[in-house]
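Removed from the display is one protein chain of the complex; every other protein chain stays in position.
So, subunit A:
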Amino acid sequence: MASRKKRAAKISEDSEEEQSRRQRLQAILLADSFATKLLPLTLERPNVLLPLVNIPMIDYTLAWLESAGIEEVFVFCSMQVIDYLNNSDWYSHKDFTVKTIESPQNSTSAGDALRYIYEQQIETSQIQGDFVLVNGCIVSNMPLTQLIQEHRDRKKKDEKAIMTMVIRQSLITDHQLFIAVNPLTKQLLYYDEDNICFDKSLLDRNPSVLLCSDMQDCYIDICSLEVLSLFVDNFDYQHMRCDFVEGVLADDIIGYKIFTHEISSCYASRIENFRSYDMVSKDIIQRRTFPYVPDMKFSGNRTLKLERQGIYKASDATQLPSAHVGASYVIGHATNIGSGTKILNSVIGNGCSIGSNVVIQGSYIWNNVTVEDGCEIRNAIVCDEVKVCAGAIVKPGVVLSFKVVVGRDFVVPAYSQVSLLRQPMEEDSDEENLLSGVDLQMESKLGLDGAGYIWRQACEDEWKHSVPPIPKDKLAEIIKAIDDDDTDDESVVTTSGDANTSINNDLFDFEREVDGTFLRAVEENIVADLAVLEINSLRLSYNMESAHCAGAIFYSMMKLAVSTPHSSINDLYRNASSIITRWKGLLGFYVKKSDEQIEVISRLEEMCEESAHELGTLFAHILRYMYEEENDLLQEVAILRWSDEKAGADESDKVYLKQCEPFITWLKETSDDEDG
């Protein structure tokens, strides 16, 4: 560290030198992923302590942080992890300080954790500046110092650049993440996990936007202190991505920016479900994560010996010569393997005893597991001290939690999760009766002398998150689903000939808003002029013409009249006329031209048709009222034009025209008189 300080001192100015000396490279490791994807294992052991190729995951993360140049790491974790760290040698490292923050009982999300850290921060101010936020268990070998420096430089130039997110090209095709970045500045513009639907203004601001579906989020962020305070300001932020990132992107008032950094030559991956557990394990065996591989000593681990074909073997593991082992597998210390056993692409922990004629393929057997003769285990995770009795078959996708016993000749169904603990019930489920039935189902024992409960599956698509490779038909299903998604859109796509649908939609929304505004105005008894202002702003935002406004307002007025309690037709007429009188200032503002007035008349007509028996009889009266009593809300020009237009219509359309025929003839006569 001393040498680094010297180097920094040479490069930087005096004031900056001071600053950079004070700013140690710090990291926050949220060692509690707050996710339920690894249940039932995480009920008994926090996920960072689960073994990944026989080494607890947290050791990978800490070893990486140390070698990446981090000087101080704050581990936010539960008591169990603190105990583990106390027993390990992580506290005794030179130049690398590990500090633990015990997570309080009530923290259920990354948001809570960061808020808690912020509270502590106020008292101790232990985090001095930009820090690396590591979210969950991450296996990586990427260097960080350079990236932190980049982030600092950017921050210096642009106050608003508060975070740099690490992403990498993904090799898996079955996850979905859509992000958009500016290809020049690498600023993150869009982040969504299932949809692509972004605002057009994005394109106005950025002439070129790179939209990616093949990127993977590494959950490694370089953050400035603002990130913590943002979490405090927005106390409803829970998830780092769903809430925080999307919140920052959506908020263009403060204008905080997030940038991305794509890594290509180094490795970084997060374990979030059984599937990624499988992926990362394979990457470790294939040495992509070098130097964090089983034959290197990077934490308290005992090294294994690397043999040909990617076989890692402990020196004291015994294996009968007749046992057949295939490529890329790991075998731990003090493990015995019987004769005639086939093992392929698997990891076997310490102190296991595997019987004879066992088939283990693509599976993860943890420590002290007993597998008796003649068992078959494919693509499964078998935790510590599990016993699989003779002849049992464990189907693909199964997870056997700690100390489960699978009975003789029992077949564990595919994708089932087995634990000694009962499945915790969702507290908010109010279907008490159903629960008892489920209880019975859960009692299902694992064969004669077995012990454990088969958990009810929470979701249908467990195949997405489990160890075995995704079956072909499911893959096709995914692609089809995406396609279907698009086909739905297709129906909306219009040709240039008829672009009316979208306008209609807008019109509908607009009318709903106008209705809401009007009702509020009635309720709060607002002056008509103010209501005009509100409607005007709506009109501008929806880009509507004043005829639309007039129609919408009139519609709302009549709706109010009809919905006001009334006992007779006369009552209804009185209601309607009083509402018209009360709000003529508002309506009058929009019906200055005869086009707009005709719109109002036709709206009235429409409404009459809808509620034929009530309002229908009043059509002529209301028309007349608006003409006579309320000085020219409707002018005779408009009424006459309307009647002319209607004259050519079908007979069925002329009901209301006929109703007001005397009125119109009268109008015509008077206008003729005036002309004469």
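In this text, a contact is a pair of C-beta atoms (placed from the backbone, for glycine too) under 8 Å apart; a residue touches a chain by one contact, two chains touch by 3 or more; residues count from 1.
As a working rule, contacts and distances are computed from a predicted model.
Of the candidates "Putative Mitochondrial import receptor subunit TOM7-1", "Calcineurin subunit B-like", "Checkpoint protein" or "Translation initiation factor eIF2B subunit gamma", the chain left out of this view carries the UniProt protein name "Translation initiation factor eIF2B subunit gamma". Among A:Leu448, A:Ala476 or A:Val527, the one in contact with the hidden chain is A:Ala476. Only one residue in the set A:Lys94, A:Lys157 or A:Lys200 touches the chain that does not appear here, and it is A:Lys200.
When you scan A:Ser92, A:Ser125, A:Ser208 or A:Ser567 for touch with the missing chain, the hit is A:Ser208.
Annotation: of A:Tyr118, A:Phe178, A:Phe298 or A:Phe663, A:Phe178 touches the absent chain (contact as defined above).
Within subunit A, the residues in touch with the undisplayed chain are 173, 176, 178, 180, 183, 196-200, 202-204, 206-214, 476, 479, 482-483, 485-486, 489-490, 493, 495-497, 499, 502, 506.
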